[in-house]
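As you look at this complex, bear in mind that one protein chain is not there, while each of the others sits in place.
After this line comes chain A, so read on.
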Amino acid sequence: MGKAKVKPGPLGRRPDNSAFKQQRLPAWSPMLTANSVLPFFYVMAVICMVLGVWLLLTVQSTQEIKVDYTDAGTCNVCLEMRKNVSNAAKSCSCTVRFEIQKAFKGDVFFYYGLRNFHQNLRRYMDSRDDGQLVGKKANLKNPSSYCEPFSKDPSGLPVAPCGAVANSMFNDSFSLTYHGSSGLTAAVPLLRRGITWYTDKNIKFHNPKIDNLTLPQVFEGTAKPLYWQRPVYQFEPLDPNNNGFINDDLIVWMREAAFPNFKKLYGILNRTNKPFKNGLPAGNYSVEISYNFPVQYFQGRKGVVLTTLTWFGGQNYFLPIAYLVTSGLILLVAVVLTVVWWKFGKNGNNMQE
């Protein structure tokens, strides 16, 4: 610029004759014309095709069954019962039956699903205190303002865990039973541990630690969330690794779903014993549900999902189809471009016409 240092000598202000300053750096200027991009288009089409077919085959090997139990079977009664707020404390259980026609091979994952439940509302998702959940003592008794109005109970005690997210935690519980063809009835064992992210369980969630105090003592002076039946330290009093803030169900719930229709992991099939060594055998099943979670306020639906997973997730037909459609599109464009190339610039440049 104008202030450039002046060298002594007659041509002191002569600009450097360098490639950079003279804008003559060696450059690669790709020209996007039909003939130069055609190979690229064909290659892309093939790649997308291969990926699409591969994904489609993979997805087809997965199995999934969804059972909506909102008002199915005997749950109808419970739904009616939950409509009345005064019955909130009463327990209600119901059973839903379903049939698996083809055996689920491999690991089977048990999810509960909710429809029309907006965990992603801005105020709702903000209504939590990660400081409290990570075990900070200060936050335990003095929850963050984000939790308002779920940070103190009517008597003024701090709520643990505070906030709307924890308060509205899904509290149905399930037990799955297998009804074999030979009249054999067996409870399907579900692993209820290890359903969270490792980092959540070990880093993001901690119970507050005070020397030699038991969990109930630590939580003394806090109130349970408004909608909860039991305080947080009574999730599983016998297992200190699954009680309090580090309860797996709580952790799973606290990872807020991105969309109003979502599922969350409830358990994984325990494949140590027969007949579940290879997964779920075909046959009839029933789910007994302890029906607590009210959904009528938001026209919601509840359900359970049983599914096997592949290397890229559950049964998801969108991705392979997207790849195949894209591949087709690219191919179509490539053909059009070939025609263009044939008609216009076959010899590389069209200066002659």
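The rule we apply is simple: a contact is a pair of C-beta atoms (placed from the backbone, for glycine too) under 8 Å apart; a residue touches a chain by one contact, two chains touch by 3 or more; residues count from 1.
Criterion: contacts and distances are computed from a predicted model.
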Considering only the chain that is not displayed, what protein name does its UniProt record carry among "Defective in cullin neddylation protein", "Nicolin-1", "Phosphatidylinositol glycan anchor biosynthesis, class U" or "Phospholipid-transporting ATPase"? "Phospholipid-transporting ATPase"
Taking the entire complex into account, which one of A:K152, A:R255 or A:R271 touches the absent chain? A:R255
Across A:G73, A:G106, A:G131 or A:P237, the one contacting the chain not displayed is A:G131
The one residue from A:M49, A:V67, A:A186 or A:A322 touching the chain left out of view is A:A322
Contact footprint on chain A, counting only the chain that is left out: 1-2, 4, 6, 10-17, 20-23, 25-35, 37, 44, 48, 51, 55, 111, 113, 117-131, 134, 144, 146, 149-150, 164, 167-168, 197, 199, 203-204, 227, 255-265, 294, 296-300, 311-314, 316, 318-319, 322-323, 326, 329-330, 333, 337, 340-341, 344-345, 349-353
